Every structure is written in structure tokens, then in C-alpha cells.
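Heads up: the structure comes next, in C-alpha cells.
Complex shown without one protein chain; remaining protein chains in place.
Each chain carries a letter (A, B and C) given by its place in the written order, and its residues are counted from 1.
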Amino acid sequence: MGASDRDHQHQTVPPDISLRVKSLESLLVEKGLVDPAALDALVDTYENKVGPRNGARIVARAWTDAAYKAHLLADASAAIAELGFLGSQGEHMVALENTAAVHNIVVCTLCSCYPWPVLGLPPVWYKSSAYRSRAVIDPRGVLREFGLDLPGDVELRVWDSTAELRYLVLPERPAGTAHMDEEALADLVTRNSMIGVEKIAAPRPGAQP
Amino acid sequence: MGASDRDHQHQTVPPDISLRVKSLESLLVEKGLVDPAALDALVDTYENKVGPRNGARIVARAWTDAAYKAHLLADASAAIAELGFLGSQGEHMVALENTAAVHNIVVCTLCSCYPWPVLGLPPVWYKSSAYRSRAVIDPRGVLREFGLDLPGDVELRVWDSTAELRYLVLPERPAGTAHMDEEALADLVTRNSMIGVEKIAAPRPGAQP
Amino acid sequence: MNGVHDMGGMHGMGPVEPEIDEPVFHQAWEGRVFVLTRAIGAWRKWNIDNGRFHIEQIPPAEYLRISYYEKWFTRLVELLIETGMVSRDEVDSGVPAAGSEKLTPALRVAGVPALVLNRNIASSQDPSIPPQFAIGQRVRARNLNPEGHTRLPRYARGRTGVIHLDHGVYDFPDTNAHGLGPKRQHVYAVRFAARELWGEQAPPRDCVHLDLWDDYLEPA
Partner (left out) sequence: MNGVHDMGGMHGMGPVEPEIDEPVFHQAWEGRVFVLTRAIGAWRKWNIDNGRFHIEQIPPAEYLRISYYEKWFTRLVELLIETGMVSRDEVDSGVPAAGSEKLTPALRVAGVPALVLNRNIASSQDPSIPPQFAIGQRVRARNLNPEGHTRLPRYARGRTGVIHLDHGVYDFPDTNAHGLGPKRQHVYAVRFAARELWGEQAPPRDCVHLDLWDDYLEPA
């Protein structure tokens, strides 16, 4: 699926986009508008340092520390700042708690706003017309495509990120994890669960945490 | 403008569309689903027999025959049937009178419905996304692009052909035409004036009617 | 469906560009697509609402990119296959499957004038189907968002207008497109103030009329 999806997304790229970007970068470097070393450092940052592991650490902390969880739900920006994960496109955060009775899901219908500092850059599907158009009118259908058939008695809350607030879903802690420490729990937390399109599966018995 | 507009509309046609259509026609003929002679007769009909001259005759009649005009405005289908111009995609007609105080303009935002028997097949601009999207929210801006700057005190009425009614605008009879007979008047009537995007200019003094 | 075809009120589509002395068809294939569609239509395998819904299902980026008669071609192929008149293999090869029966065309030359002059769309003042609304009555367009075919544009939904004309009784597109019957009912020209549709920046006296079925309306 990965390859075909990528092909689908990129099949219409003009053959020269890569060359056009190179040409523009060269121009901007020549004019002294950008520093190539800074560009490399930025790529490295977003490829390797900023990503859903940050969000997972927040979630694991909230699962294991009731005071932190209360703080996160009351003032997410302050609670996330404590862990050092506020930043560009995640300046003002709201945390949404998923429970057995309430399920939250996040979208940006108008563009593709996404909490970069805690989740990294958004996946292609989050930016797709399909997700942006359907998440508000057919969220249960979208969730089914992610394998989550939400019972009718669960209240579904959609959050459309139309302003400068960014949303982090605090997923339900799965069963069978009482013995796990914060670090092991963080390894269970998926990006998609923090957008609200998946639940976190219980760890398989005997599997490495 | 004509050529560039046509190029613009058609530049993305795959190179093989003409061949694909030929291949389909050949298949349908072979299967006995269509008769090529009937296809030729249909092309001839819509290229040469059905067109805005039909609508122009209706308009000229209404300008010169007050009883016919009253009939047209009260029951357009019956009045148009009298002249033999009802038919497919013009089964049920409504006539809209443009005056100095009220200006009507017709669009089909959802597809490109158009009164074929009285105006022929629609022009490319009528079918364009630009016209379909803007005629209902910015009709005065659209009219300005047709060279018609409608005074603010004129009431503008847009008709979106969302059902099986088809609309014919009865344009204002221009000044300086008191001496002209029905046939000469019909020659003045433009297609665009019967859609409501133009007024009919007064004939130039001394010009051939 | 809330498709990109429902574009009334959108911005960003550019200027309207009329063409001087425009031909009826710019290229011969356009005319052939048009008349093939009409001639196949004479078999009466689908209705106008089926046909419109097939155009609406063209994927949005494609819908905006391709020309009118390319859309018609796409629709014709899909409807021919869907109704079993041809197979996709036949479309791809351009020749009938081996052993297929040769039919007699539904439309012959002699039938062309009648087809052009035909009043295919049935309307009536059937007294057994009374109107639900009266001329002059204030109505609200319902907030319907069906995934199927509808002729109630998004820009009118939830908006209040006045019944201006009663056009009589017509088939109901939302059912008729999907084999759920004609569900015949009254259609009205409903007048909406431009300001009701677009807000305070619209000219105060301008208005937009839409032709709407009983089932699209509720008393306001």
C-alpha cells in the first residue's frame, strides 16, 4: 500500500520539480538569502529530532502521572512546555482525552495544520483531500478505513484546526499495561492514536515492550 | 481571444480522445446500437438547424406582437410551441423580461443546463467553472466582463436552472428600431442577450438591418 | 453529493472568457460524443438524473481539468458498461465480443426530428399530487447532504426564500437517479435575496432564483 499510495500522490509531479527546486536553492544561496548549512540542519531536525516520539513521551507521562495528566488537560501548552516540546506550529496546544465514552479526532479542513513539535510533519493522508473533506462530515466512515469501528453510543468529537491552536489527542491507555514503565509505554503510542484515527492496541502477551 | 480561449479549454485533451471516440462509435455501430446515418443527421441538426436564431424569432415576435409577448410571459412553453421550438432540453420554458429596471441572467451552477431548442448547444463560457461559480455570487462582476456595467438601481435577478425548467431572457428592444420589421429585428438579437449577459445595442444609423 | 460540480458561489475559477464566433463543436469528436449520447439515449436505459450523477462522480481534479465533452465521453462509456450494453473489453478493443448479436438501432434517421423535438421530461398539473407550499410562502431550503445525487446546491441550504412560481409536478432527482422511483412532486422557483445567500456585502435588491422540489423545502 505504501508504494502505491506514494506513486498515486506523486505521479503527476512534473519531471523537473527536483531541478526547479535545486535551481531556486542555488539562487537563494547565491543571493545570500539562505545558508545551506542551516538548510541541512533544518532537514536533519525535522527528519530526525522532531516527530511523534515527542508526543508519545507526553502521553506516557500523562498515563503514569495523574498530576501531569490533570495539568495537560487543563493547560496543555504549559504542560508540554515542561517537557520542552512547544515550538513552531505547536505554539498553543490543547489536549483532548479519549475515553471509552468519548472519542476525539483532529483535522484541518482548510489546509493541513498539524502540531509539528509534538508529532513532526504530517503524513500524506492527513494532508489529502479525502481526509480533509471527509473527517468533518463522515468521521465514522474515515475511522472505519483506519480499522476503528466506533460503537454508536460513543460520542465522537471532531476538532477542525481552523486557527492557531494545535490539538493533541491523549489516547486511552490500553489494557494489560499496568506493569509497564513510562518509557515502555511511550513505545506503544502511535502517531495515528494522537490524531485520533486509531486506538492503541494492547501489547501482545510475551512481546517485547 | 477566441483562439486562446479555445486553446485554454482544450489544451489538456489527451492526444487520443479523437481516436477513442472513433473506436467507441465503431463498436456501437458494429453492435447495432447506433445507426451512423442517424448520427450524421443529429450532428447536422445541432450544427445547422437548432440554434439562437430560433430564440431570436421568439424575441422578435414578442417585440412586435403585444398579445404574443403577453402569452410568452404568461406561458412560455405554449407560446414557444406555437412557433415550433419546444423540444429536448427545452420542454418546459419560462420567459424573463428584461427592462430598464429589472435585469435577468441565467446560469446552471450544477452542470450546464441550457434551452437547446431555442438557443442551440451552450457556448464554452456558459459551461465554464468561472461562469457557473460566479454568476450567482458575483453576477455584476460577470456582466462587467461582458461589457455590461449594470447601474446599482437596476434590480438583478439570477436564475439558477437547477430543475427541468429552461429559461429564455426576453431582452429589451433597443432604441431606434421602430421602423424595423420582425425579421430585421430577429437579426439584431444575440444569443448572449437571451442568456442575459448582454444588452442588444441599437443598430448603427445607416447600417444594414 | 457535495461534489466539486456544486460550484455556485466559489471563488478562484478565473474570468469568464467568451469566444467570438464560436462553433457548435470545436472538433469533430465533440459532435460525435454528443450525438452518440443522444442516439444511445433513445434506448432509454437510463434517465437524466442517472446521467447527471455519472458526471458528478468524475473525480474532482479530473472534473475541473477536462472539457465538457470529455465528461460526456466518460459518462457514456460508464453508462454503456453499467447497463450491460457493451463490456469494458469491447470498449478497450473497439470490436464486439465474438458471437454477440447484432441489434437494430433504436434511433434511425427518420426518428431524428422527433428526438430533437421530443418533450422527454414529463411535467403535469396532476391534481392528485398537491403542492406542499403556496406562492408567496416563506420557505427554508433544508440542510440535506446526501452522498447520492441531488439538485439542491450547497449555497442555498439553510437559506430562507419565497415561493415565486409553482412549475407543476416533476420527477424527484434524489430518488430517480438511484432507481428509487420518480417520487413526483411540485417544483417551485424560490426567490432568495442575494444578501440572504451571501451576506451583507451583496447588493440589497438583487436576488437568485432556484428551482426546488417539495422535499428540499420546509416552512420558514
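Following the convention adopted for this analysis, a residue touches a chain if its C-beta (ideal position, glycine included) is under 8 Å from a C-beta of that chain, and two chains touch if they have at least 3 such contacts.
Just so it is clear, the structure is predicted and the values come from calculations on it, not from any experiment.
**Q** For the chain that is not shown, enumerate the shown chains it touches in the whole assembly.
**A** Across all of the complex, the chain we cannot see touches A, B, C.
**Q** Would you indicate which residue among A:L42, A:A70 or A:A202 is in contact with the undisplayed chain?
**A** In the complete complex, the chain left out is touched by residue A:L42.
**Q** What residue numbers in chain A mark contact with the hidden partner chain?
**A** Those residues of chain A that touch the unshown chain are 1-2, 5-6, 8-10, 12-13, 17-18, 20-28, 30-35, 37-39, 41-43, 45-47, 49-51, 84, 86-88, 91-92, 94, 107, 109-112, 117, 120-121, 123-125, 127-137, 139-140, 142, 145-146, 152, 155-165, 192.
**Q** Pick out the residues on chain C that sit against the missing chain.
**A** 1-4, 9-14, 56-57, 59-61, 64-65, 142-147, 154, 158-159, 197-199, 201
**Q** Just the residue numbers, please: which parts of chain B touch the chain that's not shown?
**A** These residues touch the chain not displayed: 129, 137.
In the analysis below, only the chains that are shown with their structure count from here on.
**Q** When you check each chain against chain A and chain C, which touch both of them?
**A** none
**Q** Any idea which chain sits dead centre by C-alpha averages?
**A** Centroid comparison flags C as closest.
**Q** Farthest chain from chain B, going by the mean of C-alpha atoms per chain?
**A** That would be chain A.
**Q** What whole-Å value do you get for the distance between chain A and chain C if each is reduced to the mean of its CA atoms?
**A** 41
**Q** Taking each chain's centre as the mean position of its Cα atoms, how many Å separate chain A from chain B?
**A** Computed value for the inter-centroid distance: 53 Å.
**Q** If you average the CA atoms of chain B and of chain C, how far apart do the two points sit, in angstrom?
**A** 17
**Q** Using the touch definition from the top, which residues of chain A touch two or more other chains?
**A** Touching at least two other chains: none.
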